[in-house]
Structures are given as structure tokens and as C-alpha cells.
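A single protein chain has been omitted; all remaining protein chains appear in their positions.
What follows is subunit A.
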Amino acid sequence: MAANFSNSLVRWIDHRLPVFSYLRHAAYDYPTPKNLNYWWNFGSLAGISLAIMIVSGIALAMNYTPHVNHAFDSVERIMRDVNYGWLIRYIHMNGASFFFIVVYIHIFRGVYFGSYKSPRELLWILGVIILLLMMATAFMGYVLPWGQMSFWGATVITNLFSAVPLIGESLVTWLWGGFSIDNPTLNRFFVLHYLFPFIIVSIVLLHIVALHRFGSNNPLGIDIKYPNDTIPFHPYYTIKDAYGLGVFLILFAGVVFFAPNFFGEPDNYIPSNPLSTPLHIVPEWYFLPFYAILRSIPDKLGGVISMFGSIVVLLLLPWLDRSPVRSGHFRGVFKIFFGILLIDIVALGYLGGKPSRGMYVIFSRLATAYYFAYFLVILPVLSKFDSSRLLPKSISTPMPEVNGIE
């Protein structure tokens, strides 16, 4: 790589360790489609959210005590006696919710615009692995304050593993580090909650390497053909991402400073008590759709398989949707089913927070059925009817008859 930097120190370093070449590649040589819309802001927002979580989390860990007798008190000490401890904790607590909001939007942007399709299958799969790791991290983090919902949420979720045939009970004992959720459980959850984010960082780096192999997909879902289809990442997308970050931070700060317990569950301000079960055990909002799928199946093992299956199906997405057209923009019927899928997932989220009885159960089953039908039936069938005939020739070429316009 030609090290033609004007600064001699930079040149000296770059010759031995090509970090500046790499940065230049990422900022200037890396061609980015010029037509990315604001839905493409959420990737960088997710990365920034991860950084916010790690920095605030390290500060919290310096003041937190992972012991069943002291965890709740140490969190309250952070809230009351540590300088700006309330700010650090509210950033971390709400940061988790905002991280999931951003990542969910990022995922459904990919689903709509076909960002998972060839040649970006591994990019997509790495993303789903990041989602799984995020979920595990968030779940274990929620246990750490050791409030009522921490304890009972952990009880419900770890007990799911007892559904595994033959080894279920032993598996749960192994996860707990004992015969009930106790100090060893809290300790290992703390250790893993601290470890996982750094594994996420490493997979995010792979995600970016895979992204840079073929570059971003774009709203038209067609490949870059001519040089004038692209613009350099810097300054065009750095400034666009910075503006998006500003909007994100306004919303984030609004919640942190003015409604810090908006996403929270009041029960978690009650210290955990193994002898008193809360009336309704509900997970954090970002798990509710999966919780609804879990509970919609009358069989325990079936429920667990469905819940994990709802994510595994995302891993298979690149092979379930065989349509040659990437962008949902050019797929009229697809748009309808995709819209229903979004409504369906919001409905699952709502149902996950309701008691499982009566009409709630029936609607949960219908919504679960649609979720799986979308991926396993609707997409494979729709793929057969799409053709790439109507696609524009290039990003810069005005579109032929598309969008249903004659």
C-alpha cells in the first residue's frame, strides 16, 4: 500500500503499522452509494450505543458489588452517594433500551431492503449473532441490581433450560452454580455481563470487515455500476451520521433526564425476595415479542424451541428469500406482508406483557403463526413471482416504470 502521507511521522508509523492507510481506506477510498437514506444511520448509531454501554458499564462496575446481600444496596449507593452515579446508571439502564431500539430498526431496515441477500449473507449472520449476544448480555445485566424482577426474571428464563430432554435439570443446576438462584449465579452473571460486550465488539469488527468487502446495500438494492453512483464516506456520511447521532442523543437525553424509569419495571425497586413472587413476571420490553412466542405454545419444550427458533429463522433468511430483487421498494406484494410483519411483532410485544389467558393466548398464537409463516412460507413463495425486469439500470440512472407508476 502506498504510504504517501505528507506528515513524515505518520508515514514512518504507517510503513510499519498501516493504521492510517486503513483509516484512509475506510474514510475516502471506500465507495459508498450516494442514495443511502436515513434508515442507514442506524448501523453507526448501534456502534455508538455499544460504546456508550461499555463506558458507562465500566464506571458502574467500579462501584457495584456482585453479592446477593450487597448488590441492591450497592446500586442504591451508586444512585445516592457516588458523584453523578445516578447519571451513569440511568445512562446505562436506558442505554440498553435505546441500543435495542436502534438495533431493531437496523435489522428491519435490512429485512426490507434485502441487505441479507448475496453477497452479504455472512454480514447478515454476524449481525444475528450480535443480536443473540446482546440479548444474553441484557438479560444478565438486568439480573445484577438484584431486585424482584431481576430475581424472578432470572428464575423464569433459566428454568427454560429444564425443558431440554434428559439433561434439563442438570443443565439448570450447572447454570445456577447450585440448587437455586443464589450468590454463585449472581457472580457468574456479573462476570459474563462484563465479558460479553467485548465479544460483541470483536464480532462488530468482523461485521464491519464483511461490510467493507462489498460495501453498503442501498435503498434501490442494486449494485454499484459507475463511479458516479458513489461518494466517499467522509465527509458525506460522517456528517450525515453525526446529524443522526444528534437527533438520537436528544431523544436519549430526554428519557435519561426527564423520564429515567419510563422503560423500567417498578418491582425492580423492591429488593429480591425468593419467598415472594411478583403478581406478573414480565421481562424487559425488548424481550416481550419473544416472551409472547414462548408462552403461546402450550408445551414447555415446544415454547422454548419456538422462542429460539424465532431467531434461528433470521439466520436462514438469506436462503428463505430467493427473490432476485433485493429492495422491498420494487416488490409490491412483499411490502404488504412486510407491513403486516411489523404490526405482528408490535402485537407480540403487547401480548408478551399481558397475562397469558383468554383472548390474549389466542392472539399470541395467531401472531406467532404469522411470524413463522412470514419467513418459512410467505417469503419462499413470494420469491417465485419476483423478477428483476423492472429494476433501474444504475443508482444514477432515472428509474423506468417502477413504483406502480405507468
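The rule is short, and it goes like this: contacts are C-beta pairs under 8 Å (C-beta built on N, C-alpha and C of every residue); 3 or more make two chains touch, one makes a residue touch a chain; residues count from 1.
Assume contacts and distances are computed from a predicted model.
Student: I notice the complex is incomplete. Of the names "ABC transporter ATP-binding protein", "DNA ligase (ATP)", "Cytochrome c1" or "Aldehyde oxidase", which is the UniProt protein name for the chain that's not shown?
Tutor: "Cytochrome c1"
Student: Check the options A:I48, A:I270 or A:V361 and report the residue that touches the missing chain.
Tutor: Counting the whole complex, the residue in contact with the absent chain is A:I270.
Student: Touch as defined at the start, partner being the missing chain; which of A:Y30, A:W86 or A:F196 qualifies?
Tutor: A:W86
Student: Quick one: say which of A:P235, A:P274 or A:G339 touches the chain that got left out.
Tutor: A:P235
Student: Using the touch definition from the top, which of A:W174, A:Y226, A:Y243 or A:W319 touches the missing chain?
Tutor: A:Y243
Student: Based on the whole complex, identify which of A:F179, A:F198 or A:F258 touches the chain you can't see.
Tutor: Once the missing chain is taken into account, the touching residue is A:F258.
Student: Tell me which stretches of subunit A touch the chain missing from the display.
Tutor: Output for subunit A: 34, 76, 79-80, 86-87, 90, 231, 235-236, 239-240, 242-243, 246-247, 249-250, 253-254, 256-258, 260-261, 266-267, 269-270, 279, 355.
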